[in-house]
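Inspection log for the structure reproduced underneath, given as structure tokens.
One protein chain omitted, others in place.
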Amino acid sequence: MDLPHIGRLAAGPRNSIADVAGVTVGHCTLDAGSVQTGVTVVVPHGGNLFTHKLPAAVAVINGFGKSAGLVQLEELGTLETPVALTNVFSVGAVLTAQVRHALQSNPESGRSLPSVNAVVMECNDGYLNDLHAFAVQESHFRQALAAASTEVEQGAVGAGRGMSSFELKGGIGSASRKAAVGAVGEFTVGALVLSNFGKLPDLILDGRPLGRELVGLSGLAAQAAASDAAPEKGSIIMILATDAPLDARQLKRLATRAGAGLARTGSAYGHGSGDIALAFSTAQQIEAGSECVHASLLADHLLDPLFHAAADSVEQAIVNALFAAQTVRGRDGHERASLRDCLAAANLPSSP
Amino acid sequence: MDLPHIGRLAAGPRNSIADVAGVTVGHCTLDAGSVQTGVTVVVPHGGNLFTHKLPAAVAVINGFGKSAGLVQLEELGTLETPVALTNVFSVGAVLTAQVRHALQSNPESGRSLPSVNAVVMECNDGYLNDLHAFAVQESHFRQALAAASTEVEQGAVGAGRGMSSFELKGGIGSASRKAAVGAVGEFTVGALVLSNFGKLPDLILDGRPLGRELVGLSGLAAQAAASDAAPEKGSIIMILATDAPLDARQLKRLATRAGAGLARTGSAYGHGSGDIALAFSTAQQIEAGSECVHASLLADHLLDPLFHAAADSVEQAIVNALFAAQTVRGRDGHERASLRDCLAAANLPSSP
Amino acid sequence: MDLPHIGRLAAGPRNSIADVAGVTVGHCTLDAGSVQTGVTVVVPHGGNLFTHKLPAAVAVINGFGKSAGLVQLEELGTLETPVALTNVFSVGAVLTAQVRHALQSNPESGRSLPSVNAVVMECNDGYLNDLHAFAVQESHFRQALAAASTEVEQGAVGAGRGMSSFELKGGIGSASRKAAVGAVGEFTVGALVLSNFGKLPDLILDGRPLGRELVGLSGLAAQAAASDAAPEKGSIIMILATDAPLDARQLKRLATRAGAGLARTGSAYGHGSGDIALAFSTAQQIEAGSECVHASLLADHLLDPLFHAAADSVEQAIVNALFAAQTVRGRDGHERASLRDCLAAANLPSSP
Partner (left out) sequence: MDLPHIGRLAAGPRNSIADVAGVTVGHCTLDAGSVQTGVTVVVPHGGNLFTHKLPAAVAVINGFGKSAGLVQLEELGTLETPVALTNVFSVGAVLTAQVRHALQSNPESGRSLPSVNAVVMECNDGYLNDLHAFAVQESHFRQALAAASTEVEQGAVGAGRGMSSFELKGGIGSASRKAAVGAVGEFTVGALVLSNFGKLPDLILDGRPLGRELVGLSGLAAQAAASDAAPEKGSIIMILATDAPLDARQLKRLATRAGAGLARTGSAYGHGSGDIALAFSTAQQIEAGSECVHASLLADHLLDPLFHAAADSVEQAIVNALFAAQTVRGRDGHERASLRDCLAAANLPSSP
């Protein structure tokens, strides 16, 4: 079964968030027996983010989540650190690591300059990973940061190492879409997801109810029946980058469209799923300390192509995570199967 | 091509919002040349809503809309009038009509009792309807109210008379789903939509990219090309009723899931589309003037079946509106074709 | 007792919202027996607001209110009509009047152009005014608009005709403050309030608990005792204008500071009081239809002087409304006394 292309828009050359110029992604993966977890960092630009902030916004689609740094981002509409992703119990460690890292380049933060607002987002990988080991250390954040590049590895890597999606192996997925905006020009929207949500029967693959088909297969059926009784404890973090010149208000509109892409994969935003989208624009940097901010923004009535790009790239990124992830075994013999393996075992036809 | 059944949950006996006991719907349709508009009323219960309010909440998915009454509903979490739907320029007339009607039964409102908070929601039917005629009068609201029943007429009726969806004829659609909630029992979620959004190429019918298929056909292709240049000026109002005992906070979560159903029909929440969902629960009435409110609510961790019911019933209601609506001709020779007519003309196979 | 000057900042030459260049205010007052009500219009600039919108935002401090037009203003961050103020049951009539007026200059609104988003805000003047008479007509909005000027009449005029504040006569008040913003220059913040909130014992005048002093006086004491049992049914609408270049996100921050000024007069944002602030900037117009929006904004770290100006001008405007309003008698023999008359009768010293 081939990996489908979602929607009507073309992908960028890498079909990843790194198609937005300047954006890089790094992982640090912990893979040792019952420790199956890690850190992923999305770096919006290569400079000093604290002195050269980016407009940004968050859409909390379902707030069962423990992300840090969102209050100030909502108030000021700026991103001033990379976005770090990790497991739910490691937010504290990565938060401290983010702050320490920002202080290296900005020693006056918290003194003559304001304290830095670090963004750390998370999902719960406790099915495969021994959360109680608190295995993620500050050094893992720094390793992820040092590894950042435009080659975005996907699947069971970084923060995605222990994540599950639709009771299959989930994790990191990325995609991009190009959108022509009136006479202004073409812009790119890139998505990176930490995908850790969903029950198998709900999985929709590019419109096809694949989850229902798979549930009929031996093994998965039993697993699905057992899980139907349990409340969902997943989540998905959706990061959107764009080179379109948008301000924080417009980026909040863009982030909201991540929920449309998510819904098309079968999610109804489950109670226990922290479904949170963060969007930033690389078009214009906001220099700390300057007295005026000059901005040239797209008019709102031109945003529809970008909205479709956001929804489609998120849906694609979720699909990509499923297709990229290999089978992982973790704590207490728990295992999440790769979608590719399931499809091969089932000898499912590649078209419905 | 048969009307598909969306999702995995069963519908109620009427497959409409009236499957929630006590809920009725009435229409007043204006159909005279260039006047193609009307009023639809969703009546949550048969009693005095001002003295026996219902818990309610709103989710504004895209706020390009002119609905009235939402500020107080958000603050207090209660619905104290029927929900009236009409065209965008008639909100004022219907608002006054709502207030006058409430005063008939509650003459002390605005005197010794608080002023009544009337809810009026709208879409822009200006493509088919001569909005500038301001044709809707207060009496039309009263007629719609008087006509309320459990038989929910759908398609080009009431407020839906002049509405368009996916550049086809849209309007009123309704559906319901039954959801088993743990050991507590079975509850019903009903949806009624005023569907007036979407570009044809984006239409997805139960996962199938029907819009792209239809665009290939003569006539619709030309129309779609022309419209691609124009900004979307649609909207969708989504009303959710449930007999599950939920409070306003929980109903806001339920209303948010309307956006998931909407997305699955192909919407990316277009810039110019006022996509707004309102949810209320009929399980427990809040008596005005009493000093304590006693509530027995479902625990949040049991809500997933209701969330799926909300998403599925909204998606189904949008599909039902398309299948129910007949072709309508309105102002300046504008016409919106019925989906059924298009499918018949195209001799499209009923399965992909 | 002299009218105090609130805070440390200087007022503009008019000490009214009209100190923000281009802003005018008009009233239409209905004063006939039991009809004591009206319409007030704040006109942000003299041009066509639908084609030349202004950045704007709303802060809902307590949402017990029925204002119309706020959903879209929140989503798009623009104001495209004057702000009309009236009594709570006349929102519908004034809404329709606003739409009709906008169509005169913009006949394609609702056709090839989007429908216009009219803003109408309200308070409940039912103590003095016979709300059930629905006395406000569309023509009264047009009269208020025609009367708009930079001379801002205050007190029992326009929408303020029947309003009460602290169980005294309230109504329209206005004020302004000048704020030096770093090296950038000096800007003006102007406030206009429709003041209709508060119980007498809570009144604080520039820090002095005047309400408690007045309650001791005969007449007012009895009235206050009776009113203590009744729930508050007031409200306050606070309009802020500024010539500082701010976008919608920043204006929401500015509008939030109206609540600080309100609190200092003794309000704890009563349950039944719709306490809503709307702020707009006249510095840069947003031309409808243009593809890019160029903005030069003040940096957020410079906003403190403007925040103080917003809080102080609102507090001053509330005080000004009290000092400007004469005694009014309305329906059923109800009367609200002017603060000046009360002070004179009490022979209260001008300093504590």
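A few remarks follow.
For reference, chains read A, B and C in written order, and residue numbers begin at 1 within each chain.
Note that in this section a residue touches a chain if its C-beta (ideal position, glycine included) is under 8 Å from a C-beta of that chain, and two chains touch if they have at least 3 such contacts.
Only a predicted model underlies this, so the values are computations on that prediction, with no experimental measurement involved.
Just so you know, the chain we are not showing touches A, B, C across the whole complex.
When the full complex is taken into account, the listed residue touching the unshown chain is A:V71, out of A:A32, A:V71 or A:A146. Here the missing chain is touched by one residue of B:A146, B:V293 or B:A345, and it is B:V293. Residue B:L302 is the one among B:A10, B:A133 or B:L302 that touches the chain not shown.
Annotation for chain B: contacts to the undisplayed chain at residues 75-77, 114, 182-184, 245, 247-249, 253, 289-302. Chain A residues in contact with the hidden partner, per the touch definition given at the top, are 60, 62-72, 74-76, 88-89, 91-97, 99-100, 103, 107, 110-112, 114-115, 117-118, 124, 126, 131-132, 134, 230-231, 233, 272, 274, 276. Although one chain is hidden here, its contacts on chain C can still be listed: residues 8, 61-62, 201-202, 204, 207-209, 212, 231-232, 253, 256-257, 259-264, 267-272, 300-304, 307-308, 310-312, 352.
Heads up, the rule we're going with is that only the chains that are shown with their structure count from here on.
Once the centre of each chain is set as its mean CA position, chain B and chain C turn out to be 34 Å apart.
Between chain A and chain B, the centres computed from C-alpha atoms are 32 Å apart. Centre-to-centre, using mean CA coordinates, chain A is 44 Å away from chain C. Contact of a single residue of chain A with at least two other chains is seen at positions 253, 300-302.
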